[in-house]
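Everything below concerns the one structure shown next.
Every protein chain of the complex appears in place save one, which is left out.
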Amino acid sequence: MTEFQAVAGQAGIIEVAMFGAGRIGTIHAGNVARHPRARLRYVVDVHAPSATALAARHGAQTASVDAALADPAVGAVVIGSSTDTHADLIQRAAAAGKAIFCEKPVDLDVERARACAAAVKQAGVTCMIGFQRRFDPTFAALKQRLEAGEIGQAEMLVITSRDPSPPPASYIAHSGGVFKDMLIHDFDIFRWILGGEAVSLHATGGCPNLPEVAAAGDVSHTAVTLRTRDGALCQINTSRRAAYGYDQRFEVLGSKGLLQAGNVRPTEVVAWGEQAISSDKPEAFFLERYRAAYALEIEHFFDALTHGTPVRTTIEDGIKALELAELATRSWREGKALDCAI
Amino acid sequence: MTEFQAVAGQAGIIEVAMFGAGRIGTIHAGNVARHPRARLRYVVDVHAPSATALAARHGAQTASVDAALADPAVGAVVIGSSTDTHADLIQRAAAAGKAIFCEKPVDLDVERARACAAAVKQAGVTCMIGFQRRFDPTFAALKQRLEAGEIGQAEMLVITSRDPSPPPASYIAHSGGVFKDMLIHDFDIFRWILGGEAVSLHATGGCPNLPEVAAAGDVSHTAVTLRTRDGALCQINTSRRAAYGYDQRFEVLGSKGLLQAGNVRPTEVVAWGEQAISSDKPEAFFLERYRAAYALEIEHFFDALTHGTPVRTTIEDGIKALELAELATRSWREGKALDCAI
Amino acid sequence: MTEFQAVAGQAGIIEVAMFGAGRIGTIHAGNVARHPRARLRYVVDVHAPSATALAARHGAQTASVDAALADPAVGAVVIGSSTDTHADLIQRAAAAGKAIFCEKPVDLDVERARACAAAVKQAGVTCMIGFQRRFDPTFAALKQRLEAGEIGQAEMLVITSRDPSPPPASYIAHSGGVFKDMLIHDFDIFRWILGGEAVSLHATGGCPNLPEVAAAGDVSHTAVTLRTRDGALCQINTSRRAAYGYDQRFEVLGSKGLLQAGNVRPTEVVAWGEQAISSDKPEAFFLERYRAAYALEIEHFFDALTHGTPVRTTIEDGIKALELAELATRSWREGKALDCAI
Partner (left out) sequence: MTEFQAVAGQAGIIEVAMFGAGRIGTIHAGNVARHPRARLRYVVDVHAPSATALAARHGAQTASVDAALADPAVGAVVIGSSTDTHADLIQRAAAAGKAIFCEKPVDLDVERARACAAAVKQAGVTCMIGFQRRFDPTFAALKQRLEAGEIGQAEMLVITSRDPSPPPASYIAHSGGVFKDMLIHDFDIFRWILGGEAVSLHATGGCPNLPEVAAAGDVSHTAVTLRTRDGALCQINTSRRAAYGYDQRFEVLGSKGLLQAGNVRPTEVVAWGEQAISSDKPEAFFLERYRAAYALEIEHFFDALTHGTPVRTTIEDGIKALELAELATRSWREGKALDCAI
């Protein structure tokens, strides 16, 4: 029996339990509902009104975690609840034999994330981690052209990753630090694009003009450098605040050229005025910028289940990115370049 | 009783009959299905397999024109069938008291289109014409900024409108000519952006390198100039063939600046190579370029019905654009600039 | 004896008399002075202080027209004085056997311009007209790529040509009208790029928000359409006022693609702010935009004399452009499309 036969009902439709009815859960639930091979059966959230509202929108029911996982009709779970619940839900869903889609990160603690991976492996279920950027049409097209050899061999990657404005200090204090909270995506991009693991890493940071971030024990601006076994280099620069919006770009220098992935604008209006020629700022934030990516990753998850093909972003990818985030945190704290025994 | 009360069922949902299950009908049907206040009840098409397939996809039924219009549960019709059926369907749907969304053009014959408008008026139903470009996010944002006064008063409009490749000669022969078939959209943009009617019009054309279009009695390339009562000018240039894809741009010069509406690219990848720096071509054709616009116009139609607000593109707009297309055809044939008694 | 032997001194250096020490004369004088085969000998201007200052800057002397033309050491003249002096100076310089570079237009009167061409022909001297746009690096590169076949055969040309702000009404009254004063350059671009003469022409115009131009009997905004024997089309749109600066663009649609010639910016700074992403406005006006073109046309003139090769912009080109300007004026006044017996 294939995994699909195991998780899909007789009609070939996978019944889904959605954990989390917040901002990202709402996005995922909508995308699940649109997939021809998936059906939203349960919405689970500690905040009952949110669960009820989201379930109603898609003709689903609310349920407890226990009930949802105990229902043999449920073939897959989508985990979009708070970070501290991810590991527990992954382990329980794996034990229950459900296919799993989980938002990043697996957990803030690397050991615990590894335990999840072990549980997933033992259960033999699919577990996809929500590194949605790999599904962004621009990023994915770049990757495809890179693999097609358009610029020869990748030699240097420069990633710019900036949020429009910092989260509240209370959030920062429990975020696991900027490297795990924000750069984990960039570490995944590094691994995905350069296709090799890091042999050395250096991270530094600062809080120019954002003393509240420093007060929370974190940095608002970071600069990370990685080197791969092949001598390819990667520089990541990030900021918790970009007055002009959400800035998500990267570029790869290859032996035969350069590929850039730029921001996406809401419209293509250009205004020529007395002072300057101006175009739209980038899409406002991740929900807008990665709207298509969120839809495509859920589509990919159910397509992979349907066809028995591997998922693009595995739990191992989630752990590798987390390990880099942990190393970066240490590099920044100790002020040292580190060798990576990854 | 408001129109909404008349067309919506007791649950406040408008049941819809879709005429046409071809390329554009499929798009509209999907957008109808997604609207929270609309439900696709019937798909009508002379080609039964197409109707059946499209109906099945959305849990609707197939029906004949008569049956669909006779069903009192049907509140609205969406007409996406071939051009020669539009007028008849509009008149019958109006007589049946249904709200109407109809693809452009109303008809190739101006008199017949006027008769439709009269029927719609007499029936007191809403009739929206599918000038989807007014709903394109880029074009709509430009219009909004223009109305907000960003560039002062509009003085000159330049429209570039080019298809990727010409339709078959057989299509051209029955298309009503390029001015009705293709420029009707551009004449609508002219009226919408400059906000005034034309007092003079000059049209010319040619068939450079497309002798088959000339053989069909039409022109492949056109150049049209319009002038409004206020002295504002408009130039439209079109081509049936642009080797680089579907080209849909316009720009408005105002007393205080310029607003440009550019093409949309599939991705934001930029490649720097040994010969040049290159970015994506525009979206391939109208189904891709106006994907959002098609969704937004259907949303607008049902929102307007729901709230009793006027639709943005009325049957009168359809007639005015058609009249300009007819004048342009005459100007081209006679080689004369014409006064517009519009 | 070649023309070069006739106009150059024994040292192989061409001594030059510069007519006009105003804005454009100053530009030309500087470019003459920089050419290794030219030497500025005389500056002639009715305004003595200007002549003296410009002559001093380049180690030249002032002279009267008569004296300058009588000096056998003078091999070439550069005419940058007011338009009404051009024809007389061309005829006298030709009679004196001098090679001639003259700013556009030859004259506002076509008959008189033709008389100049006859005089030039009879004298057997080189006479180049200052259509500097053909020497603009961007325009010239486009022309070269077009001729190399990059986009197949040219089918449609769209020219946008706008000044930052209108000249005083007093200037307009004596300018010969906008078609001769401003569009003469665009008519030359039309002829140069499409490479064929016009068979029909339509011109219209208006004065939106510029009543002072209407009061001077002219139009501030124009829209011109031309068609060539081959069925290629050209649309020209111009304005006396573009709040965002000097706008000089054109684009050519060919059977295999499109070539655009864009504006030039002073710097490549891009600012990403809270409202928009903005870049520099175009270069301020023609002296800035065509700085390189002015240098290159003078270089071309002396190079052509040196090597006995033809000049790129002949007096015949000047007359053809003038004829189109005259036709356009008539088309606008009469409100008619005209056949061109050119």
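Letters A, B and C mark the chains as written, and numbering starts fresh at 1 in each.
The rule is simple: a residue touches a chain if its C-beta (ideal position, glycine included) is under 8 Å from a C-beta of that chain, and two chains touch if they have at least 3 such contacts.
It should be emphasised that the depicted structure is a prediction, and the values quoted were computed from it without experimental measurement.
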- Pick from A:E155, A:E197, A:D303 or A:E316: which residue touches the chain that isn't shown? A:E155
- Where the complex has a chain not shown, which of A:R241, A:R291 or A:R330 is the residue touching it? A:R241
- Which one touches the absent chain: C:V74, C:I151, C:L226 or C:A242? C:I151
- Item | Identified contact with the non-displayed chain, of B:A271, B:A292 or B:C340 | B:A271
- Task: Provide the residue numbers of chain A that touch the chain removed from this figure.
- Result: 151-153, 155-156, 158, 160, 162, 200, 202, 204-209, 221-223, 225, 227, 230-235, 237, 239, 241-244, 247, 253-258, 335-337
- Item | Touch list for chain B against the chain that is not drawn | 242-245, 247, 271-281
- Note on the structure: Residue positions on chain C contacting the omitted chain are 137-138, 141-142, 145, 150-151, 256-264, 266-274
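By our rule, only the chains that are shown with their structure count from here on.
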- Chain with minimal offset from the mean of all protein Cα atoms: B
- Item | Chain-chain pair with the highest tally of contacting C-beta pairs | B-C
- Task: Find the geometric centre of each of chain B and chain C from their Cα atoms only, then give the gap between the two centres in Å, rounded to an integer.
- Result: 43
- Message: Need the CA-centroid distance for the pair chain A / chain C, whole Å please.
- Response: 58
- Note on the structure: Per the C-alpha means, the centres of chain A and chain B lie apart by a whole-Å value of 40
- Message: Residues of chain A that contact two or more other chains, please.
- Response: 271-274
